[in-house]
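Moving on, here comes chain A:
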Amino acid sequence: MAKELLKIEHITKSFDETVILRDLSLTVKEGEVLVIVGPSGCGKSTFLRCINGLETIQEGSIYLDGEKINDRSANLEKVRQKIGMVFQNYELFPHKTVLQNITMAPMLVQKKPKAEAEKEALSLLERVGLSDRKNFYPRQLSGGQKQRVAIVRALAMHPEILLFDEVTAALDPEMVREVLDVMLDLAKEGRTMIVVTHEMSFARAVADRIVFMDGGNIVEEGTPSEFFDNPQTDRAKKFLSTFSFDRIEKKDEYAGNPI
Partner candidate 1 sequence: MDLEVMKEYMPLYREAFFLTMKIGWIGILGAVIIGFAAAVVRLLKIPVLHRILGAYIELFRNTPLLVQLFFLYFGLPKLGLSISAPFCGALGLMLLGGAYMAETFRSGFEAIPVLQTETARALGMSKFQTTVHVLLPEALSVSMPGFTANMIFLLKETSVFSAISLMDLMFTAKDLIGLYFRTVECLTLLVVFYLFLLLPVSILGSIVERRVRYAEFGA
Partner candidate 2 sequence: MRNLGLDVLLKGTNMLRLLEGLWVSLRISLIAVAVSIVLGLIIGSIMTGKNVIIRAVTRLYLEIVRIMPQMVLLFIVFFGTTRVFGINLDATAASIIVFSFWGTAEMSDIVRGALISIPKHRYESAAALGLSKVQTYVHVIIPETLRRLIPLSINLVTRMIKTTSLVMMIGVVEVLKVGQQIIEANRKSSPNAAFGVYLVVFVLYYIACRPISFLAGRLERKWS
């Protein structure tokens, strides 16, 4: 049995009076791909941001590798090196080239020599098919290319776990695939990943476990086939029904006639 990599116990997060996450607990094992789905505003993005300390939580604890990381004493910069995060809008640094975007953090934070950082960056770029774009600036890339660079940038830090926050939501439909393929590849490699997404068929393909969130808490979880084919709760059923349409039956009098 794989060891527990990330353990979240009873966390609560609120902005002023509004509670975003309430008493949420979750465990992620090493090598597991966890996909979080749920309606907009259910707190799934905030949840990811809490894990790497971009948001502070009011109650509960988060452990990475058995070490508590939401303490005041915890070194957030150390913790964040172990947690890679990819954002919806890529957030590449516009004043740096593709290569510089990738090597910046390894060189600054992990003090890697330039040659080593670049060599590694290039082999990662090769993997996502972008080595010919290494000297481009972000504005010269398509959305899908930017997002692949952003993934490589996160990978270059050798994180133990990767967080993906709706990484295809801002992309044109024809570019979604190239990004999802990279993520599938990473999953196959045995990376530990938490993915927030609205792409249901992708979720089904990539996930070891699906977590359905609503109203700031986990409502249901299970394997992809359990969740998609046989949801247990009404809220999950309702959520899933928003992705399918029933064939409409036109009344006879309208058939063939424009309204």
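For anyone wondering why these and not others, all candidates are chains of the complex that A comes from, given by their letters.
Couple of notes before you dig in:
The criterion applied here is as follows: a residue touches a chain if its C-beta (ideal position, glycine included) is under 8 Å from a C-beta of that chain, and two chains touch if they have at least 3 such contacts; residues count from 1.
Just so it is clear, the model here is predicted, and its values are computed rather than measured.
Within this complex, chain A is touched by candidate 1 out of 1 or 2.
In the complex of the two chains, the chain A residues touching candidate 1 come out as 52, 54, 76-78, 80-81, 83-85, 87, 89, 91, 93-95, 104-105, 108-110, 137, 139, 143, 153-154, 157.
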